[in-house]
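With one protein chain removed, the remaining protein chains of the complex are shown where they sit.
Up next is chain A:
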Amino acid sequence: MPCIMRFGKEKVMNRKSIMQRLKQMGGVWLFVIPALIPLIVFWIYPIFRSLFISFTDWDYMSPTYNFVFFDNFKSLFTDERFYEALGNTILFSVGTIIPTIVGGLLLALLLQKNFRGSGIYKFILFSPWVTPTVAVSIVWTWIFEPQVGMANTVLKFFHLPGLQWIQSSDTAMLSVILVTVWKSLGYAMIFYLSALEKVPKDLYEACGLDGAKKWQRFRDITIPCISPTTFFLMIITMVNSLQAYDQIQILTQGGPSGSTRTLLYMYYQLGFEEFNMGEATAVAIVIILITVLLSCVQFTASKKWVHY
């Protein structure tokens, strides 16, 4: 216990300990700074900078700008496109979060016990996650092709009418959601697999070998035990949905007629196509506020249903 010993010694020792502490602080800084600087420059500062820009009418090209205070937000909140994008974002988020979490859990339950070939299933189900969204979205574009694409060929095989998929505003969002769920399902599955492994075995044993009560066992033991993972996945999937861009850019570019334009895609179009930096950052602020708000709601709600 070196720190206790230090108190008992004379002044010489004290000075040395100050030197030591300075040295120690230096050491801490040396270890923290390489990560902290990029974190501040490219993550934290940009949030405040965005807030600042959102109060201006800056167009990126000109060196000057005027303060317009809440004008960007006002024009945003009176713009029909904004509400459409907000609605699309909600639809997209809910449409991806629920199937990803429910499907991921279902697959994890099916693969919970190792059997011959379970490794191959895990490999296949998780594989979309490692592939570039752009490349696989291009493949999906081909699958969604209305005339000769595989999606409609399959539908025709079951005597169902073909869909226009990404070419119609009725089904474009569905297509984007399908691709997103396809890509993230295995990821959720992996998280659930390890969560299921960590459910204390004695809890299961306590309720006996009575197989008929599997559902009850699942509801009363498994679900509460894996709730932290569910909570974690909800947050992560939500953040990912809020910033989905690659698949939208390849599949639909926000169209047809704005039916897949999410807030993030609107942010991209305003900022990097129209160079309306003020309104773009205003959208960014809205996205950040939504994230913070939803995270707070989920954290508060999690106290009721998440059991650590």
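What we mean here is this: contacts are C-beta pairs under 8 Å (C-beta built on N, C-alpha and C of every residue); 3 or more make two chains touch, one makes a residue touch a chain; residues count from 1.
We take it that contacts and distances are computed from a predicted model.
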Quick one: the chain not pictured, UniProt calls it what, "Carbohydrate ABC transporter membrane protein 2 (CUT1 family)", "Na(+)-translocating NADH-quinone reductase subunit C", "Sigma-70 family RNA polymerase sigma factor" or "phenylalanine--tRNA ligase"? "Carbohydrate ABC transporter membrane protein 2 (CUT1 family)"
Touching the absent chain in the whole complex: find that residue among A:31, A:70, A:83 or A:218. A:31
Among A:92, A:165 or A:267, exactly one should touch the missing chain; which is it? A:267
Residues belonging to chain A that touch the chain removed from view: 24-25, 27-28, 30-32, 34-36, 38-39, 41-47, 49-50, 53, 60, 106-107, 110-111, 119-128, 130-136, 138-143, 148, 150, 153, 182, 185-187, 190-191, 193-195, 197-198, 200, 203, 206-208, 210-213, 216, 220-221, 224-229, 231-232, 235, 239, 242-243, 245-246, 249-250, 264, 267-268, 271-272, 277, 280-281, 284-285, 287-288, 291, 295, 307-308
